[in-house]
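Only one protein chain is missing; all other protein chains are in place.
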Amino acid sequence: MTSADPARAASALDLGLLAPGRAGSRVETETGDGAYLQALLDAEAALARAQAALGLIPAAATVAISAAAQAENFDLRGLALSASVGGNPVIPLVGALRAAVGAEHAAYVHRGATSQDIMDTATMLVAERARVVCLADLDRVAAALARLAALHRDTPMAGRTLTQHAVPTTFGLKVAGWRSLVLDARDQLAGCTLPAQIGGAAGTLAALIPADEAHSVFELVVRYAAEAGLDAPELPWHVLRTPVAELGGALALTAGALGKFAADVLVLGRTEIGEIAMRSGGAGGSSAMPHKANPVNATLIASAARQVPALASVLYASMVAEDERPAGAWHAEWSSLREALRQVGTAAELAANLAEGLDARPERMAANLALSDGLIVSERLVGELEPLLGRETARAVLSAAAQAAGQQGTSFRQTLGETPEINALIDGKQLTEEDLDQWLDPAGYLGAAADLVDRSLSRLPRTGRSRPAK
Amino acid sequence: MTSADPARAASALDLGLLAPGRAGSRVETETGDGAYLQALLDAEAALARAQAALGLIPAAATVAISAAAQAENFDLRGLALSASVGGNPVIPLVGALRAAVGAEHAAYVHRGATSQDIMDTATMLVAERARVVCLADLDRVAAALARLAALHRDTPMAGRTLTQHAVPTTFGLKVAGWRSLVLDARDQLAGCTLPAQIGGAAGTLAALIPADEAHSVFELVVRYAAEAGLDAPELPWHVLRTPVAELGGALALTAGALGKFAADVLVLGRTEIGEIAMRSGGAGGSSAMPHKANPVNATLIASAARQVPALASVLYASMVAEDERPAGAWHAEWSSLREALRQVGTAAELAANLAEGLDARPERMAANLALSDGLIVSERLVGELEPLLGRETARAVLSAAAQAAGQQGTSFRQTLGETPEINALIDGKQLTEEDLDQWLDPAGYLGAAADLVDRSLSRLPRTGRSRPAK
Amino acid sequence: MTSADPARAASALDLGLLAPGRAGSRVETETGDGAYLQALLDAEAALARAQAALGLIPAAATVAISAAAQAENFDLRGLALSASVGGNPVIPLVGALRAAVGAEHAAYVHRGATSQDIMDTATMLVAERARVVCLADLDRVAAALARLAALHRDTPMAGRTLTQHAVPTTFGLKVAGWRSLVLDARDQLAGCTLPAQIGGAAGTLAALIPADEAHSVFELVVRYAAEAGLDAPELPWHVLRTPVAELGGALALTAGALGKFAADVLVLGRTEIGEIAMRSGGAGGSSAMPHKANPVNATLIASAARQVPALASVLYASMVAEDERPAGAWHAEWSSLREALRQVGTAAELAANLAEGLDARPERMAANLALSDGLIVSERLVGELEPLLGRETARAVLSAAAQAAGQQGTSFRQTLGETPEINALIDGKQLTEEDLDQWLDPAGYLGAAADLVDRSLSRLPRTGRSRPAK
Partner (left out) sequence: MTSADPARAASALDLGLLAPGRAGSRVETETGDGAYLQALLDAEAALARAQAALGLIPAAATVAISAAAQAENFDLRGLALSASVGGNPVIPLVGALRAAVGAEHAAYVHRGATSQDIMDTATMLVAERARVVCLADLDRVAAALARLAALHRDTPMAGRTLTQHAVPTTFGLKVAGWRSLVLDARDQLAGCTLPAQIGGAAGTLAALIPADEAHSVFELVVRYAAEAGLDAPELPWHVLRTPVAELGGALALTAGALGKFAADVLVLGRTEIGEIAMRSGGAGGSSAMPHKANPVNATLIASAARQVPALASVLYASMVAEDERPAGAWHAEWSSLREALRQVGTAAELAANLAEGLDARPERMAANLALSDGLIVSERLVGELEPLLGRETARAVLSAAAQAAGQQGTSFRQTLGETPEINALIDGKQLTEEDLDQWLDPAGYLGAAADLVDRSLSRLPRTGRSRPAK
């Protein structure tokens, strides 16, 4: 930060004050301007190495360029300030890199490339490095949730729909669902193609290879991608933005998956519900209220889940990129994608901490299940009584009992036991009091929940990316 | 539309007036309320057939349900009006279907299912049927663009970046790029999993199978999905919304791919540029101006590309679905997804007509290439002159010549020929006038464009969905 | 709907099946294709009347045009189908209207206008008519909430932050806040300028007035706006889209305001919280579970609040309208704005019904306040004990007591009473047991809640639109 008045710069810049959770996270390190600068330099160095390997430039130039291509040698803020002239930071960076390697090698820096080649390749490098961090945290989330789901495979709790108790479910099934969703996101994120970009001024690679060797240009492309540690592109994708848009979609899916987890944690942790506890990574204090334990991690994940879909919409819309380089659509991708990577990477780290510190409170689950005094299994009672009383009568009897219990404050079970139609069944030996008691036990109406948990936990993350993280 | 005053209903409803291109399209037929109603009924019938196959309900009930499950037997507007009571159209539909099958079979309608099971399955059926239509049109687009790219593999035109001429490219490469992007979208859309949904009131399948047979519930799930003609789900996905969000992303990607094609058509067809002509499917008239031939299809595609990313953002955000059925997030998916399907299906049909009627105008491309009098290959001149003059001198000479030509209105070629440094090279036999002429020919600076076209055209659509369309 | 095969059309069209709440609503009637068609015809008739008033066309033509301009005389679906040729429905409509008025008057139909003049004016007419409906429902919401806030001005309940009990508040203050937000939205919506549009082919009004009378063209503009019942524009706004974007923003604000109301209703109505009851307009049943009473209205409002911001983003982005009529940005407005009007109009009607049927359950509020056994007023205890014990000691004592109560299951009040520091204060006459009891009463720590309610209820809706609704 040598180029600007320090006080003014401190006032101007983003140090993470508005990004709790991101500040200090691993994804922040991989996506900051310094990381971006290094990725830009890595792209230039990879190009030089690939060109040297094909005999297009001298090997000595490559050595000089690789040696110089270290972010700490450059004035980051100065580059940022200079970027406004040409509209991107590569133009001043190429000048600075040429100066750094000296007159002898300057001509071999950025040879035949256009700014977008370097910018796009750097973006994919940053994305790849952020993805490594993010996938590791998603794997932590999935592992912690697998343990929790197995532990509570058979713990009954209220299933809730449209905010109301519906029928019983198990905490294990809920957690297995969270994990399944996280794996969906993980697999989609891991499956995104992150290609290097090389095309020259308008995507014909004209300045990159002698005209009579155009047919062998793919060798250069493949070598460049390999040197950069990225996928090889089918075509220059200057204005074919599938990689960015697809990544944006995968990040939005991940934000949504983590957001579902957070949303349920926020509901279950409400003061009145209290069905979960957070040992760590979740409970933050309040300066004003000593008793409060705020679900901070879930809150910050929920915040990310509100923002990433809008960022992804910018990326999808930026596919509409006219000509061989659009005037605006490309530029709109940069901070939108970086912000999406940061938000999702932060949310994944927060979610891993949250998941690893999450406990169920089965006693609260049981207490809440009992709140409705059996009404939560009314669906079951309908099913059991229909064959005995007929559909209409069964429903009428149950509705009346439910209503009576609600109005008179007596127990639903008791009210039911005093209903003439029920008594007639008992007298007729078609029904016993024990049947009624059993039907009214929420733990006896869990359907295939346990089997669904088992089935779900047998799913493994796709091995996905075999390429080792750099 | 029997339930409402006809005049008022006509006033109220959407007949396609605001949707030019969609009105009368095939995707409209597959996504309208009638199609949705049929899909809801198909879902109920598939459930009954699956239950009968497993011996859970009588075969005769299945026959009655399948026979009754025809959209034309139901009062569509009446169902729409009744849907507000419970918040979805399945509740009144189940009542109407029970009435239609008669008291004998009524109990076997919707047995054990919840509204969302039917709604989600119907949504996937509508999506599947709309996708078939859409993929066919995307295949038409890709085929037409493949022909056009091959035809113009070597047709030079100006490459444009940030609205300015950059270096030459070919129309073939531009078109091959459009096709590549369309194939990306096609493959992603074709690859989306569209699963049936069955879970019961809270996703435990409790009312769908006797408690002691819970382990065999997957047989029912698999059979139900097969009867519906959809993928079998891993888990009930009531609140695990990957299928909807992923489809939304694929639709946004498709809108973006078609939008890129349209954006270029709009630029190239500008009055001053005039490099393409539209034989059909593109040129609409104006009532006021007899001379006008508006690029209507490209305009309507561009309109869709502006809307679908926002719709996709709603779908991604709706993944944050609390509990076992959320109060709002699920409901927000319905019209957002349907509208995205319609917009993309319409755009694909318009794009197919546009692509099949598109012609290049190579003479206009050549004329535009000549506009800058050789400046468009200044990059090449830099490359050729650098070894002869040194980097700095080469650039200085070219900049001066370009500036002089611009100011004095003389030819860049001529100005260059009068430059002392160039003359010295010619005198020294390091350069000939013919070299200069050749270097200034845009058609001689196309890089690997032709090879990129060949490579790109060798890509085929993924065979993708083997399951035949229903 | 005469132009298409009826069965196919039924399958294709939107009758409201996916829009519970909208189907049958008043806003649906004002925004349907029939209403839009009438608005298009109203715009044509207003133009003719204005032109006749200035002597530009014969009065007889105006009479014929006004008489013919009735939506029921036109084939709506046929117009929709024809709209694809030119990309908008005005082109075929002008043809049909000319046919309807006969050869004698045909030349005076749409004289000098362009399609966009009529389309934009019709859009503003539809917006105006939908706004009237919507404002009336917002006024109902505000009135019902005012009554509820006054009734519960002093009813204590738990204030909740980040899902946890924070400090007490009152239900009256919460409701007054809802109303305040609704009034904000109402005032902004009422304040939107909805101008007529007239500019001709490129906004110069060239064909609308003889060249030598150009200076008097504003008379025509003003008269046209008056005839249409809309505001007069400053300039033709073909590509100056403030009216549409501003309206989109006001609709998003309204959706957000109603969404906040719904969000709180959904929380307060949760089974475990139960602090409100819905007499009407809110509670929908379930076919599977006889006991359920779903918060349907709040759910559907929440759904709208998730969709309208994305629609508004499309409208804001469509301001970037190149040239004198953009190729896509204008077209993207039509269904986005109409859908936003419908969603907000529906939400307002649902919210009015919800608000008018909403009851508080003070006994549940009291029970929930008591849940934390006094911890909810820990902030107050800090404030009261700090002067007596010093800041650090006060906080330490309270934290320890809170923790002890939590772990040992004894009462916080009792634990506090057994704390040495507290006993010392009591022994020293600095504190009485009664002080402690009083401080622990949530109803005694309501701050300025009552005053805030009074202040808020004194705010009236801005009289806003003096122009009477048509």
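Letters A, B and C name the chains as they come in the text, with residue numbers starting at 1 for each one.
One rule holds for everything that comes next: a residue touches a chain if its C-beta (ideal position, glycine included) is under 8 Å from a C-beta of that chain, and two chains touch if they have at least 3 such contacts.
Computed from a predicted model, the values in this text were never measured in an experiment.
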Worksheet entry | Absent-chain contact - pick from C:Glu72, C:Asp323 or C:Asp435 | C:Asp323
Worksheet entry | Candidate in contact with the missing chain, chosen from A:Ala257, A:Ala310, A:Ala405 or A:Leu440 | A:Ala310
Response to the item:
Among A:Ala201, A:Val239 or A:Leu268, contact with the omitted chain is made only by A:Ala201
Worksheet item: From the list C:Leu13, C:Ile65, C:Ala176 or C:Val296, which touches the chain that is not on show?
Response: C:Ala176
Worksheet item: Can you list where chain A touches the absent chain?
Response: 1, 4, 7-21, 23-24, 28-29, 31-38, 71-72, 76-77, 79-81, 83-91, 94-95, 110, 113-115, 200-201, 207, 262, 266, 284-289, 294-296, 298-307, 310-311, 313-314, 317-318, 327-329, 331-332, 334-336, 338-339
Worksheet item: Please identify, in ascending order, the residues of chain B that touch the omitted chain?
Response: 158, 160-167, 266-267, 269-273, 286, 288-296, 299, 310, 313, 317, 368, 371-372, 375-376, 378-379, 382, 395, 398-399, 402
Practice prompt. In the full complex, which bits of chain C touch the chain not displayed? Write them out.
Written response: 87, 106-107, 112, 114, 159-163, 166-170, 173-174, 176-177, 180-181, 184-185, 188, 200-209, 211, 214-215, 217-218, 234-236, 239-242, 245-246, 249, 252-253, 255-257, 259-260, 262-264, 266-267, 302, 305-306, 308-310, 312-314, 316-327, 379-380, 383, 386, 391, 444-452, 455-456, 459
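Keep in mind that, in the parts below, only the chains that are shown with their structure count from here on.
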Response to the item:
Taking shared numbers over all numbers used, above half giving same and below half different, the chain A and chain B interface sides are same
Fill in: Junction residues of chain C - those touching two or more other chains
266, 286, 288-289, 294-296, 299, 310, 313, 317
